[in-house]
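I have placed the structure first, in the form of structure tokens, so that the comments after it can refer back to it.
All protein chains of the complex are present and in place, except for one that has been dropped.
Our next item is chain A:
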């Protein structure tokens, strides 16, 4: 028989341990992506041309370079300048910043969708800028962007195996490590793939639920 169940059972603990890192890096990276993306989008509407253009080009740059290159740069090149993070922190920053370039665009569209009359009513009521954002514009914009933001969580989860190159002991890393000594990769990679599918499907269901709850204005 090609498939070895005993070997599979043996592998499972280290793969699940790896999955913990995968989930951890994805969730923390996602929090960063959601917050930083919001910051980029708001800065782009700051009314200051210099800030607007600077953010625009940074975001464009991040989006135009591969995540793999960014991760390698953060982990292997940046320490040359004295900035050094652990593998996991580097992974979180890398995933978070990379995806913030995409979430920024989602927020931008969500903010642009808030009707002009809302801004005008806020001006007519003399609301300070901070209140206009916090009480009027963002609550309406965020509801509109929950579905696309949720999709980026899953995309990010599927990109997390790239952290393998910066030695984060996530699931792919563990699968490879398990197979290396024996040369048997069938079981570890298959089980890893199944676990990825499992988490993705569960997340999709949760996200669709969130969408139904908040997705309509």
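Some observations on this one:
Quick note on the criterion: a residue touches a chain if its C-beta (ideal position, glycine included) is under 8 Å from a C-beta of that chain, and two chains touch if they have at least 3 such contacts; residues count from 1.
Here is the rule we go by: contacts and distances are computed from a predicted model.
Hidden chain, UniProt protein name from the list "Chromosome segregation ATPase", "Glutamine transport ATP-binding protein GlnQ", "3-oxoadipate CoA-transferase alpha subunit" or "Succinate dehydrogenase hydrophobic membrane anchor subunit": "Glutamine transport ATP-binding protein GlnQ". Shown as candidates are A:2, A:124 or A:205; the residue that touches the absent chain is A:124. Chain A residues in contact with the hidden partner, per the touch definition given at the top, are 115, 117-118, 120-121, 123-128, 131, 135-136, 139-140, 143, 217.
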